[in-house]
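Here the complex is missing a single protein chain, while all its other protein chains stay put.
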C-alpha cells in the first residue's frame, strides 16, 4: 500500500476491487516472459453489470463510464499478476475494446476513451497504449463494453 | 505418437485433422520466440463448415460443439508449429472467440466454453488460458464460430 501507483489511486479516490474471477474454464490472466495477457473484462460496478447498447439505451458518455469500469477491472487483474505490487507494472501495451452497439453508432473511440483516459490518469506515460476500438452486435450477458489488455511487467 | 498429449487425445477419442490451410495469402501460424500466433480457425468438421447464427438457427449447445471443433483445429495448428510433438506445447496463452449471433444473444461465453473445455480436457492446467468472447454480426463463409489463439511452446 506504500507504492506510487497505489498512492495515485488513493489520490483519485479509486478503489480497485478484488480481481474479478472468470465464470468458466479459463483464467483471468496468463504471463509469458514480461507480457501479461488479461482476459476480456466486462462492464460492471458495485451495483452489478452495466448492460445496454450504445446508440439505443446508452449514449457515448454512459459508454465511456462503462469502459472506465473495465479499466478498473483490468488494473485489478494487473495488480493480481504483479502479486499486489502495481509498481512492477512497466507499461500498458495494448487494449482491444468491444462496444455493444447499433449499426449506426460510430463513436466507439469515445466509448473506449473511458478506459484509455483512466489508465493514463493513474499510470501517466506508462498507461499510454496501442489500441483498437470496434463495434459488436452483442456481448456476454448483455454488457455494454468488453475490453481485453496486454501489460508489460517486471 | 508416443507423446503424453497424443496419448490423452487417443484416450478421448479425438483425432486431430491435418492442420487446415488458410484460404488466402497468409499462413496458419507465426512463431516469434516462444509465442505462436495461430490464425482464426473457423468451425468445421468432417462434414464441412458449421454455419449459422446463435440466437437463430443454432442454440448455445450447438455453438459450443462448433467451438470445440475450432479448438481441435487450433490444437492441430499447434502440433504443426511443434513439428508434430505436442509435448513441446507449454501453455495455451490466449483465446479470442467470435460468435456469429443475433443482437439479443448473450451467451457468447457458453459457446466459447466448448473450445476452452476441450483444451483443458486434453492439456490439463497447461490448457488454462486468458480469453475474450464476443459477438459478431457475420463471419467468414457464414460459419458459427471463429477462434484465434496464442500458444507458448518450447
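To keep things simple, chains are lettered A and B as they appear, and every chain counts its residues starting from 1.
One rule holds in what follows: contacts are C-beta pairs under 8 Å (C-beta built on N, C-alpha and C of every residue); 3 or more make two chains touch, one makes a residue touch a chain.
Being a predicted model, the structure only gives us computed values, none of them experimental.
Peer 1: Tell me which of B:16, B:38 or B:133 is the one touching the absent chain.
Peer 2: B:38
Peer 1: Tell me which residue among A:25, A:39, A:77 or A:108 touches the hidden chain in the full complex.
Peer 2: Hidden-chain contact among the options goes to A:108.
Peer 1: Touching the hidden chain in the full complex, which residues of chain A are there? Just list them.
Peer 2: That gives, for chain A, the contact residues 33-35, 55, 91-96, 101-109, 112-113, 116-117, 120, 128-137, 150, 152.
Peer 1: For chain B, which residues reach the chain that was dropped from this view?
Peer 2: Residue positions of chain B that touch the missing chain: 22-30, 32-33, 37-40, 53, 96, 98, 100, 103, 136-142, 146, 148.
What we mean here is this: only the chains that are shown with their structure count from here on.
Peer 1: How far is the middle of chain A from the middle of chain B, if each middle is the mean of its Cα atoms, in Å?
Peer 2: Centre-to-centre distance between chain A and chain B: 25 Å.
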